[in-house]
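With one protein chain held back, the other chains of the complex are shown just where they sit.
The chains carry the letters A, B and C, assigned in the order they are written, with residues numbered from 1 in each.
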Amino acid sequence: MFEIRTDLAVEEKESFPGRGGEVKGVSLREWRKACSKIKLTEVAILDEQGARAMGKPVGTYVTMEAKALAKGDEDYHREVAEELSVQLKTMLKELKKKHKVPDRKDIHVLVVGLGNPSVTPDSLGPKVLGNLRVNRNMDEGQEDAVLSGIVPGVMAQTGMETAEILKGIIHETEPDMVIAIDALAARSIRRLGTTIQLTNTGIHPGSGVGNHRHSLTEESLGLPVLAIGVPTVVGAAAIVHDTIAALGKTLASHMETQEMGDFLDQLDPDEQYQLICELLEPEFGALYVTPPDIDQTVKRLSYTISEGIHMAFFSHFSAS
Amino acid sequence: MFEIRTDLAVEEKESFPGRGGEVKGVSLREWRKACSKIKLTEVAILDEQGARAMGKPVGTYVTMEAKALAKGDEDYHREVAEELSVQLKTMLKELKKKHKVPDRKDIHVLVVGLGNPSVTPDSLGPKVLGNLRVNRNMDEGQEDAVLSGIVPGVMAQTGMETAEILKGIIHETEPDMVIAIDALAARSIRRLGTTIQLTNTGIHPGSGVGNHRHSLTEESLGLPVLAIGVPTVVGAAAIVHDTIAALGKTLASHMETQEMGDFLDQLDPDEQYQLICELLEPEFGALYVTPPDIDQTVKRLSYTISEGIHMAFFSHFSAS
Amino acid sequence: MFEIRTDLAVEEKESFPGRGGEVKGVSLREWRKACSKIKLTEVAILDEQGARAMGKPVGTYVTMEAKALAKGDEDYHREVAEELSVQLKTMLKELKKKHKVPDRKDIHVLVVGLGNPSVTPDSLGPKVLGNLRVNRNMDEGQEDAVLSGIVPGVMAQTGMETAEILKGIIHETEPDMVIAIDALAARSIRRLGTTIQLTNTGIHPGSGVGNHRHSLTEESLGLPVLAIGVPTVVGAAAIVHDTIAALGKTLASHMETQEMGDFLDQLDPDEQYQLICELLEPEFGALYVTPPDIDQTVKRLSYTISEGIHMAFFSHFSAS
Partner (left out) sequence: MFEIRTDLAVEEKESFPGRGGEVKGVSLREWRKACSKIKLTEVAILDEQGARAMGKPVGTYVTMEAKALAKGDEDYHREVAEELSVQLKTMLKELKKKHKVPDRKDIHVLVVGLGNPSVTPDSLGPKVLGNLRVNRNMDEGQEDAVLSGIVPGVMAQTGMETAEILKGIIHETEPDMVIAIDALAARSIRRLGTTIQLTNTGIHPGSGVGNHRHSLTEESLGLPVLAIGVPTVVGAAAIVHDTIAALGKTLASHMETQEMGDFLDQLDPDEQYQLICELLEPEFGALYVTPPDIDQTVKRLSYTISEGIHMAFFSHFSAS
């Protein structure tokens, strides 16, 4: 139930020894648009070897990062929304090329707002759906995409797996693809509210702030699943881990003996995590750490993401 | 789209000329429990003739009424919750006798909270689900019923018919029956927040505060559907109708001529409604009338209803 | 307690016989900006004679109207926000000229979000405050205005008059002026969500959707009070009145006798209202009529108004 983790591929990549070092089966690309404060990173997990190393499935993970996202600058959010729409369209094009979704403008996209609307850091998905303009119920003879949307709720409130609910709805309404929105857990506090991750691999067990036991993937749902996420919490275990690391350094520099530091250095990351789990598990369960202004962050970014989706799928939104 | 209506069978029955008069194919029973302020009414629509006369499908409609429900007396709400559980169990027993649901204690009930959580008088269903204790996700080897629950949202937010969403979920999770909770439209203001209706006929087009175009019935969902509703609004047309009637009486008593009153008397109810529709439709659409303290009413009654369901299905709740 | 009314000066003006006709002590000005769909109307009540005729205090009432406001076009809302900021700045300039507020850039403005956050059509004020960027708590050495904000709640929840709460806060924090935001009651349904009224007369008894018994004016608070309002409801009595008027016309054209129509024509507006009150009062109380999609309207316009305030007071917002 409890798990130390990051939902961000870019953080997983950074955690490898000799940061920036090569991992077999994983490619990394970083770039910035001209005149933009947004840093883009694409982590591509190319094969099973990369997947094992990263603990994440094969696929593409694009990260948009900017410290200013944590602030409420409106023009800035528009820029991020546009970048999100560009990345969404790129992934969509690829899905069409691979004949995973039909090459029509009016494809039907089911947008899923995961999470618990009454727990602030877990409410990103429901809030995005609150801003979303669905049009499947309108008779528009349109050339745009057809959007439908659902907030499936969390298992403690429904008694059902999210995957069950979605499979049923997909069975009835036959969308061409799914976009799932979820609040994520990061390993580093500086990521909170400053990063958007877009991936074509769907949602995996242990992803997200809440506890979504079953995966929401092409394999489980029978449809391509893009996932958009923003880290809003850090697991308590990650905090403890980072602090132990920092403590190790402090001890090494402040004390004559380096044994404590040495001890920590001797542990490989898996062993360190094991130790943390032993310490935390019985008492802490799935506790998470979140800043007190997370409500503002979630409100703002839910708007940015819904705008990004509108720009990607509705022609009259993209001309800005 | 716009429709003058009451969702309460008891009001429909009252509207017949010579109130309390007999309607072919409809039976009426009224009673009070000893020492209780709750008035119970059962309207049974027995055949197609009754259904046509009442404009509602064949089935049983039980109404629990009490002025005190509009107040916040807690002991009182407990009494109403208990009465609701008694009526629920009676309907359940009948469903079992007719072999529509299996005669086991641990039947699986899907509870559906209809309506829009962000529109106060339409938020009854979602609020009941917020209080509901689902247990399908727990492994209890229990003798109690298995409850799951869903808030499907409204079409303007999902782009999907509620019936589509529910059919899908039923297909996947295979409940034995459905209980649907909805805010209702009454014809009389004094019903707002003072009445709970329980019926075994499900939800029909035009029922509820919002606009649920497709019906949620045994026919459409393939499962027995009990529906629990509380009137929280009166359609604008009903207000106008009542006022015209009152105006007719005022004119008749205040003026020398009685032609206006006579004119209104000559119109049968259908014609009166037709006239009102002509007047209202272009301008008013689906407007409704609601009191300013409806938030308190919805909050309290959502708790009463969730408790009634708990008492009906969970053994450790019923011993009070 | 119950009252038939409009909070819009422009509607009050329209209600005079020979619409558009002159009223002594009241001036009317209508205009459109070039290339804009926004219609502006300024009703100036010049003296006590005008005030008596209009049933509203001496002062200026500016209305921004546009059907498109009911839709979610974002660029359009920006245009309205800008126009609101222009009108706010005009009123502010006048207050400075009259030495009612100091002629400094960094004046301290207390923004008040009136209404009940848990009743959808009454939640405009609290929602605007949810979007507002206050800065009184920041130490910025700024040249901008200093904003503080409060959601005082409603008397049923606080047991206090809103005026008491505000007087206390003003006593402690000494702002230079107040801007009060409130949901309004209109007389005509087509105004709902399509009109913003800005006035320099504050809030008066009977204004707003809820029941604010005491006035919030320069007289009661000791400070200039600008008020921004959007009609979100129509009183049930206004609906009835409009329908009776329409019924009169229908009867006049459909019946041989015109007595009913004549009867209604003979009544002057006050008498008509008196009749409606007699009919409605005992049963209906302060009921109001509102459309089912009012949640979307309130959400959108709360954003438009907060942006208008930001543009009026923060220099880095106005350069768009």
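Following the convention adopted for this analysis, a contact is a pair of C-beta atoms (placed from the backbone, for glycine too) under 8 Å apart; a residue touches a chain by one contact, two chains touch by 3 or more.
Computed from a predicted structure; not experimentally measured.
Visitor: Of the residues listed, A:9, A:101 or A:209, which one is in contact with the missing chain?
Guide: Hidden-chain contact among the options goes to A:209.
Visitor: Sort through C:57, C:121 or C:149 and give me the one touching the missing partner chain.
Guide: Touching the chain that is not displayed is residue C:149.
Visitor: Any idea which of A:8, A:84 or A:239 touches the chain not displayed?
Guide: A:239
Visitor: Give me the chain A residues in contact with the hidden chain, please.
Guide: Residues 116, 118-120, 122, 156, 189-190, 209-211, 236, 239-240, 243-244, 246-247, 250-251, 255, 257, 259-260, 263, 275-276, 278-280, 283-296 of chain A touch the chain that is not shown.
Visitor: Considering the whole complex rather than only what is displayed, give the residues of chain C touching the chain that is not shown.
Guide: 118, 129-130, 132, 134-138, 146-153, 155-161, 164-165, 167-173
Definition applied: only the chains that are shown with their structure count from here on.
Visitor: Counting in whole Å, what is the centre-to-centre distance of chain A and chain B, each centre being its mean C-alpha position?
Guide: Distance between chain centres, rounded to whole Å: 41 Å.
Visitor: What is the distance in Å between the mean C-alpha positions of chain A and chain C?
Guide: 43
Visitor: Where in chain C do residues touch at least two different other chains?
Guide: In chain C, nothing touches at least two other chains.
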